[in-house]
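Input: one structure, supplied below.
Left out: one protein chain. Kept in place: all the others.
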Amino acid sequence: MPEHDPKIVAMFCTWCTYTAADLAGTSRRTYAPNVRIIRVMCSGRVDPQFVLAAFEHGADGVLIGGCHPGDCHYQEGNYKAFRRMTLLRKMLKQMGIDERRLRLEWISASEGDKVQRVIDEMTEELRQLGPLHIQESVAAVETPAYAVAAG
Amino acid sequence: MSKPKVAFYWCASCGGCEEAVVDLAEDILKVVEAVDIVFWPVALDFKKEDVEKMADGEIAVSFINGAIRMSEHEEMAHLLRKKSQYLIAFGSCSHMGGIPGLGNLWNREKIFQRIYKDVPTLPENGNGIYPQTQSQVPEGEVNLPEFFDTVKTLDQTVDVDYYLPGCPPTPKLIMQAVNAILEGKLPEKGSVLAPDTALCDECDRKESKPEKLLIKDIKRVHEVIADAEQCFLAQGIICLGPATRSGCETLCINANMPCTGCFGPTSRVKDYGAKVLSGIASIVDINDEDEAARLFDEKIPDPVGVFYKYSLPSSMLKRKNMGDA
Partner (left out) sequence: MGRKITINPITRLEGHGIIDVFLNKDDGVDRAYFRVPELRGFEKFTEGRLAEEMPQITQRICGVCPTAHHMAATKALDYLYQVEPPAAAKKIREFIYNVFMVEDHALHFFFLGGPDFVVGPKAPKSERNILGVLKIVGMEVGKKVINMRRELRELITMMGGKVIHPVCGLPGGVSKAMTDAEQRQAVAVADRAVEFAEFSMGILDDVILKNKEYVDIITSDAYTHKTYYMGLVDKNNKVNFYDGMLRVVDPDGKEFAKFPADRYLDYVAEHVEPWSFIKFCYLKPVGWKGFVGGKDSGVYAVAPLARLNAAEGMATPKAQAAYEKYLEVLGGKPVHFTLATHWARLIELMQAAESIALLARDPEIVAPHVRELPSTTPKEGFGVVEAPRGTLFHHYQTDDQGVITKANLIVATQNNAARIAMSVDKAAKGLIKNGKGKIDEGLLNMVEMAFRAYDPCHGCACHSLPGEIALKALIHDATGEVIEEIMRP
């Protein structure tokens, strides 16, 4: 069986984490190519619907990066992000999606090394977890006829 | 000029939507005068074959309530779609999956196992028999429709023209929709036939909702005696009003109970549960990560049940993923 290559969608806040990712790049830190980075103004901009859309379209994991608590450019955005993602992660667990697939990290502008470490770690963790099969077409779930016997 | 033909059908339904039509009381006589009801299994004798014999598009409007749970529902949805000019999803179940949609946290196997084997009223785990699509009885063969693994909404099954939201829709909204049809004044295709504002807009308690709403604690409805006039969220009681479409005349709020979201989202939201979860998480005024996590564990132990109570099949993920580690 070919080894699973996880797809990660990342949403990084422009002031801290996205800058850190740039830093990782200019510092020539290599990290797993499995991540697609989307720049948002603030981690608080990340609507849970974005996370669901990522999973719906085939992401195996979603990574959100924001400023450390207390350092948010907009004061409170990252606190809201934390609360939303914590509750969302709980709901995703009920929906059969492992909690490790949604990750929120505080990465400041100077922490290029952390970007590298987190992405590599997450990629490996998701590789172990395996692919996430979300049924895009509900019809694909149906089997034509059933005769289910008990016991 | 003959009267427009109208049909009603129920899929996996509780019958409440049918009752809502009956609650039109005298108004229903006006409806009966203006239209020709050609199919309504609950009340009339017309059969599937009568619908099959009709020309495509011969029925002006079909109202379908109930979720798509079984093969029979799917067949009827396709048949009525073919024979109707307009198809209207009537009520939360056809609109978003409804309460039966909570079955999407399981599948047929798990549901059957509980009901036909594990319940305590089945002595010795039942007699080892499950209902079958085809079974042989001593006299011959009998059939049952197929029970699907996944509940679907009507628009996941056929093309839907309009939606009447609510569990059930109110008589007022039903009459407005019927009048719009008779007068030819329907809005853009795909519209939900209710106002496009959030419930807070029509709620009597909105004056007591602070502009910057922040709460330090969450209370489950049985843990407190709610104040009869103050905004529920301001009291720390989860109310889904901010993310729910208005038009219901705040019936639940009038009985001093919070909104549970049966009208679904406004037009600007794609996934109702995710959006309302976001709103609730935003107003919790706790910045310590451990404290916030503890509060959610204690007070919202069932996010799916609270946020997707009527809308799980219509969510982006549609159903629980049965295969993850």
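Order as written gives the chain letters A and B; numbering starts at 1 within each chain.
As a convention for this text, contacts are C-beta pairs under 8 Å (C-beta built on N, C-alpha and C of every residue); 3 or more make two chains touch, one makes a residue touch a chain.
Given the structure is predicted, the values throughout are model-derived calculations rather than measurements.
Every shown chain that the unseen chain touches in the whole complex is listed here: B.
Contact with the chain not shown here comes from a single listed residue; of B:F63, B:Y86 or B:F147, that residue is B:F147. Residues of chain B in contact with the chain left out of this view: 10, 12-20, 22-23, 25-26, 28, 32, 37, 40-47, 49, 69-70, 72, 98-100, 102-103, 105-106, 110-111, 114-116, 119-123, 126-127, 129-132, 135, 137-140, 142, 144-145, 147, 167-168, 220-226, 228, 251-252, 254-257, 260, 298, 301-302, 304-306, 309.
The working rule: only the chains that are shown with their structure count from here on.
Chain A makes touch with chain B in their complex at residues 47-49, 51-53, 55-56, 69, 76, 79-80, 82-84, 86-88, 90-91, 94-98, 129-130, 132-135, 138, 141-143, 145-151. Contact residues on chain B toward chain A in their complex (touch as defined above): 105, 108-109, 112-113, 116-117, 125-126, 128-130, 132-134, 146-150, 152, 156, 269-271, 273-275, 277-278, 280-282, 284, 286-287, 289, 292-293, 296-297, 300, 302-304, 307, 313, 315-325.
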